[in-house]
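The complex is shown incomplete by one protein chain, all other protein chains being positioned as in the whole.
Letters A and B mark the chains as written, and numbering starts fresh at 1 in each.
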Amino acid sequence: MYLLNRVQRHRVNSTWMVISLALVAFLPFLLFIGLYLKSAMLLRDYSLFDLVFSKIWKPSSGQFGFYPFIVGSVWVTMLAMIITAPVCLLTAIYVTQYTRKFVLRIMHPAIDILAGIPSVVYGLWGILVIVPFISRYLGPWLEVKTMGYSILAAAFVLSIMIIPFVLNILIEIFKAIPVELKEATWSLGATEWQTIKHVLLRKALPGIIAAFGFGLARAFGETMAVLMVVGNVVKLPKSVFDPGYTLPALIANNYGEMLSIPKYDSALMFAALLLLVVSLFFNLVMHFFIVKFNKY
Amino acid sequence: MEHETKIEIRDLNVFAGKNQILKNINIDIPKNKITVILGPSGCGKTTLLKCMNRLTDLYPELKVSGRIMIDNNNILAAKEDIYKLRQQMGLLSQRPYPLPMTIYNNIAYALKLRGIKKRREIHKLVLHYLQQANLWDEVRDRMREPAVRLSIGQQQRLCLARGLAVNPEIILADEPTSALDPISSQFIEETFSKLKNDYTIVLVTHILRQAKRIANHVVFMYLGEVIEQGSVEEVFGNPKMEKTKLYLGGTFN
Partner (left out) sequence: MKLARKIEEKFFKALMFLSTVFILIILAIIIYSIFEKGLKSISWEMITQIPQGGYYYGKGGGILNAILGSLTLAFGATALAFIIGLPVALYLNVFLVRHKKVITIIRFLLDLIWGIPSIVYGAFGFSLMILLGLQTSLLAGILTVTLFILPIMIRSMDEILSTVPIGLQEASYSLGSNKSETAFKIMTRQTVSGIITAILLSFGRAIGDAASVLFTAGYTDHLPNGLLEPVATLPLSIFFQLSSPVAEVQNRAYASALVLTLIILLVSLFSRGLGKRYHKTKINF
């Protein structure tokens, strides 16, 4: 490097920067095209509608119905969001509005640790704690038969996994609201809770919805932890205590066999493509949502 | 020149940890007059206003002691209903902070907090306060727009209208014109001069000419202490203290 003079070095550096940038900028398109080409074989032989809405999954006889996986994914994700959303919102309000600063100083490392724990470890924890809890206590108590490996177990583990992600965004959003806005509301004679309910929540609403949207997208694609506790049964679940199957789990469980059955690899890549599209779609919509609806 | 006293501040001390922000403040604020608080940056003017409105409650790190008597009622001791208490005062801050609602609802919200529920009455009062704040003509066709679409000067007048809508007897204004253009500033000043017949106004400002123009009573503060107070003629015409002379002479800022 030192053999080059300054101008040459500048040229090398700049070129490298542009190449890297181009690589990154094209990455989402590259992913999309790559996965699309691989799933094209499947899409040539089956209509998109059939793939998405057919219930029968028998790769060996050429039947590829993704419906059970999509339903499983949607159930698990939605249920996880139902748990995560209120917990995160309430906590974010509490630690930014009601408590002294040291509570936030405790929460930040706690959030960091939760965010750092890898998903296999979450899965393992689910097997150790959540699955037995459901099969031994919750199920019998509610008088339902369950093995524990279920939509509910997956949703619960998943909800814990996305808490740090959603909570972090929400805390940032609430911290960004100027204290003077609160003062203004207080000076009108509003109570703490009225201030939160009528002013802060409304001010933060686009951000809150976006945070939930980002969390949802993240939950939808989570693989290992869900795979380990969801039960992996290709059947439409009738209740949250039934086992299910999700799209990411489908891909992860079957990559080994996919080259031995015709079109199987194409089908799994199609599942990956679905995940990619859902993730891009949600993130895209949420970004525009923030920009568009920040009218107050 | 004796006036009726509206706010009586006695031995007010404010600490932030070990750091004393206000030291032994004693001030008499006359009723239905404009009292201007002057002083260099960081001397505690904003903190003083926040004490009067109990907004210091928002900051758990601030320790407030002493008495602030409004109509012979020590507001610092009040435990119950500090919300009612805050409604005795309208607040106007340095920059306008409209609530995240429509123009109309910014004022209607204050009215609702006051306990007014009838829609017709709310309608009438919204119009009344917007007129009082000199804003009605500019927003009469835009009542359903988000308040942040207004210009900064208009937003500040909206905040003034909102402050009036709680039906206060006192208006606390913290450098209300410092973010505004000259025309908008003039609007606010004129409104204050009109309002002083019915309201006790406490105004913090850095603009000496503004103080001279509209003040009746002047309080000069320095490093958390009150150095001098008196009528505008006394303080501007014949300051007693060396520091006041220096400040008014523009030697330090």
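Note that a contact is a pair of C-beta atoms (placed from the backbone, for glycine too) under 8 Å apart; a residue touches a chain by one contact, two chains touch by 3 or more.
Nothing here was measured: the structure is a model prediction, and the numbers come from that model.
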Task: Which displayed chains the unshown chain touches - done: A
Task: Of A:Tyr67, A:Trp125 or A:Phe289, the one touching the omitted chain in the full complex - done: A:Trp125
Task: Identified contact with the non-displayed chain, of A:Lys38, A:Arg202 or A:Lys235 - done: A:Lys38
TODO: From the listed residues A:Ala80, A:Ile93, A:Leu181 or A:Val230, report the one that touches the chain absent from this view.
DONE: A:Ile93
Task: Positions on subunit A where the hidden chain makes contact - done: 6, 9-10, 13-14, 16-18, 20-21, 23-25, 27-28, 31, 34-35, 38, 86-88, 90-91, 93-95, 98, 103, 106-107, 109-110, 112-114, 116-125, 127-129, 160, 163, 167, 191-193, 214, 217-218, 220-224, 228, 248, 251-252, 255, 265, 268-269, 271-272, 275-276, 279-280, 282-284, 287
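In this section, only the chains that are shown with their structure count from here on.
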Task: Contacting residues of subunit B [partner subunit A, same complex] - done: 50, 53, 55, 58, 60, 83-84, 86-87, 89-91, 93-95, 97, 99-101, 109-110, 113-114, 146-148, 159, 162-163, 165-166, 172
- [ ] Enumerate the contact residues on subunit A facing subunit B in the complex.
- [x] 100, 178-191, 194, 198-199, 202-203, 295-296
